[in-house]
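This structure is in structure tokens; I'll ask about it shortly.
Complex shown without one protein chain; remaining protein chains in place.
Labels for the chains are A, B and C, by order of writing; each one numbers its residues from 1.
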Amino acid sequence: MVDLENLRTIAKETISREDVKYFIGWREGTYGFSVSPHFVREPAEADKLIFSPLCSNNLATYLTLAEKLPVPRGQEPDTRKVALMVKGCDSRAVVQLLVERGIEREQVVVIGCPCQGVIDTKKVEQLLGQPENVVRARWEKGKIICQLPDGEKEFIKEEVLAQKCLKCRYPNPVIYDILFGEKVEPWCQEEDFQEVKEIEGLTLQERWDYWQEKFSSCIRCYSCRNVCPLCYCEDCILDRLNPTWINRSVNISENTAFQLSRAFHLAGRCIECGECERVCPVNIPLMKLNKKLSKAVKEMFDFEPGLDPEAKPLQASYRPDDKEDFIL
Amino acid sequence: MSEKFEPNIVAFLCNWCSYAGADLAGTSRIQYPANLKIIRVMCTGRVNPLFIVNAFQQGADGVLVSGCHPGDCHYMEGNYYARRRFSLIRELLEYIGIDPRRIHMSWVSASEGAKWKDVVEKVVAEAREAGPFDQFRRNKINW
Amino acid sequence: MESLKLDKDKLKDFIAALDSKKVYAPQKVGETIKFAPVNGDLEVSLDFANTTVPPKEIVFPQTETMFLFEQGGTDINLTKGGAEKVLLGVRPCDARAMSVVDNLFSWDIDDPYYLDKRKKITLVGLACLEPPLNCFCPSVGGGPASTEGLDILMTDLGDAYLFQPLTPKGEQLCQLSSELLQPAGAEDNARAEELHREAEKKITREVDIKGLAEGLPSLWKSEIWKEVAEPCLGCGICTYLCPTCHCFDIQDEMEGLDGRRCRMWDSCLFKEYTLHASGHNPRPSRRERQRNRINHKFSYFVDKFGVTACVGCGRCINLCPVNIDIVDILSKVKEAL
Partner (left out) sequence: MNSKPKIGVYVCHCGINISKTVDVDAVTEYASQLPGVKVARNYSYMCSDPGQLLIKEDIKKQGLNRVVVASCSPRMHELTFRKALAEAGLNPYYLEMANLREQCSWVHADREEATAKAKKIVASAVAKVRLLEPLEEKEVEVEPATLIIGGGIAGIQAALDIANAGYKVFLVEKTPSLGGKMSKLDKTFPTLDCSACILTPKMVDVASHPNIELMTYSQVEEVTGYVGNFQVKVRKKARFVDVDKCTGCGICGEECRLAGRIPNEFDEGMGKRGAIYLPFPQAVPAKYTIDPERCLFLTRGKCGKSPKCVDACPAGAIDFEQKDEIVEFKVGAIIVATGYDVFDATRKPEYGYGQYKNVLTALELERLVSASGPTGGQVVLGEGESAFVPKEIAFIQCVGSRDKSVGNEYCSRVCCMYTAKLAHLVKEKIPEANVRVYYMDVRAFGKGFEEFYDRVRREGVRYIRGNPSEAFKRGDKLVIKAEDTLTAKTLEDEVDLVVLSVGLEPRKDAREIIDLLRLSQSADKFYLEAHPKLAPVDTATDGVYLAGCAQGPKDIPDTVAQAKGAASSALILLSSGKVKVQAQVSSVDEATCRGCGYCVEICPYGAIELVTVNRFGHKVTVARVNEALCKGCGACAAGCLSGSIQQKSFKDSQILPQIAALGVKQ
């Protein structure tokens, strides 16, 4: 059981600290299974905080999404810490941000939340339809229980968990200052990259057709990029005009190039929180793209990002004996 | 494929080894196919893997990145970075169904004019086998 | 105009009878539901709830060539107009959205690209008998069976569709397949009306927009915008998939010496949208951008054209990854007023 009282107490204590700017957690959304990021600035606001199988959002995104607006003359920028709740996967984003100096360690207070997996709302809506009222959910002994207007509904975890959670090896935060809740036993020891292998098993033409169909849907809303905790360039090269890497026009060629570039920029950086795929309004299986690179990175360089804050970034390092059997 | 198809290859060569090797092939009057056109960079380390994606979009049927042998990089390490980046983009492109016969990397030193010819012949031959790559071209889609 | 009836199993024949025009209907394309041209092999089904991508893309494509040119040349080649099109199964909200947007594109200067397509399109609507969760069309002047903007309204009567031609364009379309359509009886019309009333009752979300147009500017400095913008990712989902959002950017693209000028959807939630060449950005943060989005829909557009630029389709609510909920925002705005 998630002890919400405890969570809210932690949040109140944290936000009362002089060196903390705000506390980011989750709150119930406005309808159905929705959940919203919640920014706590006053202790009273902490009472809305929740932690449940519906808390998908990777809040680490907000560490770099926070806008640094011009500081009026004579004023000092607010450099106090940001406190944020992280699940296991989210915590890897924090680590990777530390590796690339996206944030400084002393800028954050990490509230680690061991996680038993989050719900893929698309899956559960297929089972239940879209309930009107706000739904609450909780973990209980390998099950997920949803509180619906007409009573509770129980699911076996595997039925409703997000794909990324089924293969999760890091349910416990890999970095934290305060641990909220008990650590959980990982239920998956090894990533088998099954979805990637399925695509790898197709012929070239089948793969091409598969991805062309997916990419053709892309409307280039950039939600996949914007939600990614590791896409935080001030000025993304993919919508820069000088030079133009990708034309703004939406067609299969530009969409393909956009998605390839986006995925490539995450090679050795993607921590597999699955947010890009979750937010995609046209349901492109982006994690199958990201995971391909995770697999390549693992196989070729035996590297996994977001685990060691002292690690050298994969794309900014090399080993003289890197694989080169493809070289003429 | 029709016999007329002549693949268009864009190649990125480092100044010190492969470009010099290609020059040596010229000085030695070694003949090779004219399908491949070279963009000179100082080091393969300069080759952003997205250049390869862009080349396909802009109409290349094949791409080659060529630099110094490991350990011989004029800048000590550039070819190692290039190799790592290339191996990743190659995996990704192949995964989405781009024929690996279009995507090549080679080590050609300043003294390997003959090897340069072999590399060009292989790259051109493989791209020819893979056929015209129009599916990914900008090609005035919906103009 | 007389109502007509079409047996459901004759829908395919009905579409076939429209072969002089290009027919679009909601279809599953990849993993997305959108309007796509109907071709013979595809099973047409009008049972989807609303499409993910609104039909605005048919009249206002995401990317549209305006003219072609040659680098160094002095002539331009204007693009030619398109074919006559029929949109089958348009939801009343999306049809209303088109008439809202018509205001803009025929305002000070007629926009030939938009208007040409608009003129050549016949909208065959389908009343929403099972409105999805986040619909709130009645709050913004529409309804599940609103006829505004439609040429024909269809209502699903179970085994048949009731056809109510609303415009001469709609009548003409019915004439093309007159042998398939039978006159409808009074009880059919009554049944439809009843269904429409029931449907409206099923809509639970609502917001009172009275006074918003006048009131919103007074909340210019309100903390509401900060609260709304705080979780905002700055992506384009809510605007790109909004049936009334109509902002575009114009760019040139080159291939060799050939070039085209094209326009493409843009979003006021993007940082670059208001970025000046000087580097100055009058809407420097997501706070100003979200404020603009709401103000534009509920105040500026109303000022200019007398209509709200929101039809209550609920897409922005359904698809926002961080639960920014326009109904919720409007309620807060009302409270603050």
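We adopt the following convention: contacts are C-beta pairs under 8 Å (C-beta built on N, C-alpha and C of every residue); 3 or more make two chains touch, one makes a residue touch a chain.
Because the structure is a prediction, the values reported are computed rather than measured.
In terms of the touch definition stated at the top, the absent chain reaches A, B, C within the entire complex.
Residue A:K312 is the one among A:R17, A:R105, A:K183 or A:K312 that touches the chain not shown. What subunit C contributes to its contact with the hidden chain is residues 71-72, 254-257, 279.
Contacts to the hidden chain, counted on subunit B, fall at residues 8, 10, 15-17, 19-20, 22-27, 29-32, 34, 37-43, 45-49, 51, 54-55, 57-60, 68, 71-78, 81-82, 85, 109-112, 117.
Touching the omitted chain from subunit A are residues 68-73, 75-77, 79, 100-102, 232-237, 240, 242-245, 265, 312-313, 315-317.
The rule is short, and it goes like this: only the chains that are shown with their structure count from here on.
Distance from the subunit B centre to the subunit C centre is 47 Å, each centre being the mean of its Cα atoms.
Centroids built from CA atoms put subunit B at 36 Å from subunit A.
Residue numbers of subunit C whose C-beta contacts span two or more other chains: 63, 253.
The residues of subunit A that reach two or more other chains are 247, 249, 251, listed in rising order. Residues of subunit B touching subunit C in their complex: 138-140, 142-143.
Those residues of subunit A lying in contact with subunit C across their complex are 29-32, 34-37, 39, 57, 61-62, 65, 67, 69-70, 130-132, 213-214, 216-217, 219-223, 225-227, 239, 241, 247-251, 275, 278-279, 281-285.
The touching residues of subunit B, when paired with subunit A in their complex, are 49-50, 53-54, 57, 70-71, 77, 80-81, 83-85, 87-100, 104-107, 118-119, 122-123, 135-139, 141-142.
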